[in-house]
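The next block holds one structure in the form of structure tokens; read it before the comments.
With one protein chain withheld, the remaining protein chains of the complex are depicted in position.
Right, chain A next:
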Amino acid sequence: MARKNRNPVGKNVDPEAQKKKTRTLTLKSSDGQEFSISESAAVLSIAIENMVEDDCAGGVIPLPLVDGGTLARVITYLNKHAEDGASDEEKRKFDEEFVSGMEMGVLFDVVLAANYLDIRGLLREVRRRIADRMKNKSVEWVRKTFHIESDFTPEEEEQMKKEFAWAWEGVDSDVDD
């Protein structure tokens, strides 16, 4: 992963970058909570960056599709990744821990927020985590988790199951871990 901060600390610091670090933005969640965040962290979200560039970020940026709890998590992520001197290895470890404790519902909230805010790294991380969680799960578990109703007849389902019986071997229990 390429370093976001191309300028080593203390050398030829770009005045624009320096300004971003000190300038703060306010993000407002769907349930009305407000969060302060440095501009340099906020613009890791391409959506927010666009808003800032287009100058529509006057004062408070409303994010009507993200609730407070999720936004708080996203901001934790952004702050870490904008942190000066955090090595790639450190960030990787942070990402790992960041998603590991999340329940499926939270992962969904975060993936939606990351998708909406266009935060590539976070999106990738959460998608991977969701895929990892679901790979050994049953079809029923997937339907329940993704809120999908089956539109196959039981016969059709049975047929597919029969044809690829080996793919049904070694499926975990439906209890979420």
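Heads up, the rule we're going with is that contacts are C-beta pairs under 8 Å (C-beta built on N, C-alpha and C of every residue); 3 or more make two chains touch, one makes a residue touch a chain; residues count from 1.
By definition in this document, contacts and distances are computed from a predicted model.
As stated in its UniProt record, the chain not included in the shown complex is "Endonuclease III homolog", which appears among "Endonuclease III homolog", "Geranylgeranyl transferase type-1 subunit beta", "protein-serine/threonine phosphatase" or "NADH-ubiquinone oxidoreductase chain 5". The hidden chain makes contact, of the residues A:41, A:99, A:117 or A:130, with A:130. Residue positions on chain A in contact with the hidden chain: 108-109, 111-112, 115, 123, 127-128, 130-132, 134-136, 138-139, 142-143, 146-152, 157, 160-161, 164, 166-168, 171, in rising order.
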